[in-house]
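Just one protein chain is left out here, and the rest sit where they should.
The block that comes next holds chain A.
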Amino acid sequence: MSGQEQDITDNDVLAYADGQLDGDARDRVERHLTADPAATALVREWQRQNGLLEALYGPVARESVPERLQPQRLARLRKASDASSWRQLAAALALLALGTGSGWLAHGFLAGDRGMAEPLVAQAVEAHDLYSGDVLHPVEVKAEDSAHLQTWLSKRLDRKLSIPDLRSDGLNLVGGRLLPAAGGEPAALIMYEDDSGQHVSLYVVPTDDGGETALRYNNVDGLEAISWTDEDVHCALIGGLPRARLEAIAKAAYAQLI
């Protein structure tokens, strides 16, 4: 029996002190502790640390929650602001219907210009055109290495990215590549393909301004483009698909990317 207990490692002692073990695993460590005062002292020290940390931070969770942190209230506020942006959108559409002159004014509004949007889409479309047509090397890192793709792009863009899984929208990952954005900073291109061989590209550029925007729609030479800003990345989704389908894909990508 004692031979078996020599297998006890520092990690086992740690897991025991943290209450992570049960059944046989716990019994084994307990038997070990009776014969090893140093390990016993360590368990006591780790548990004392837990006690100190609980004493230090535990009381925060017993404070009453300020009103601004009540989810129900935040959800109501959000609903109200959504409703008002729909009203603005409706107003802009009405303007658009008035004629080309005022329609042009509305165009800027609808596109929600924030300076970056148009160049971003142009770059994304260029990259999409260049690489989706490349039969041999559309991507640098293929879907088979998607774990590597994720860590590599996250590292180069200095953002924690997840490669969106869009299979439920009928898109399989082809892979991705790194390329220079207009300002020379690194951008990522993540490419997907549907069963008919249609390519869809997700283009991602880091930004420091942060913030959030609604989805913006463009049509560039027959390609649909949907762009948005989420926290600290600008994104554009490009594909030759109907707008409604691309919109569903954009929402799925938005939900998963960061």
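Just so it is clear, contacts are C-beta pairs under 8 Å (C-beta built on N, C-alpha and C of every residue); 3 or more make two chains touch, one makes a residue touch a chain; residues count from 1.
Heads up, the rule we're going with is that contacts and distances are computed from a predicted model.
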item: Which of "RNA polymerase subunit sigma", "Peptide ABC transporter ATP-binding protein", "Ni,Fe-hydrogenase III small subunit" or "Helix-turn-helix domain-containing protein" matches, in UniProt, the chain that is not displayed; value: "RNA polymerase subunit sigma"
item: Contacting the left-out chain in the complete assembly, out of A:34, A:70, A:172 or A:219; value: A:70
item: In chain A, positions touching the absent partner; value: 10-11, 14-15, 18, 20, 38-39, 41-42, 45-46, 49-63, 65-66, 68-72, 74-75, 78, 158, 160, 208, 210, 212, 231-232, 251-252, 254-256, 258
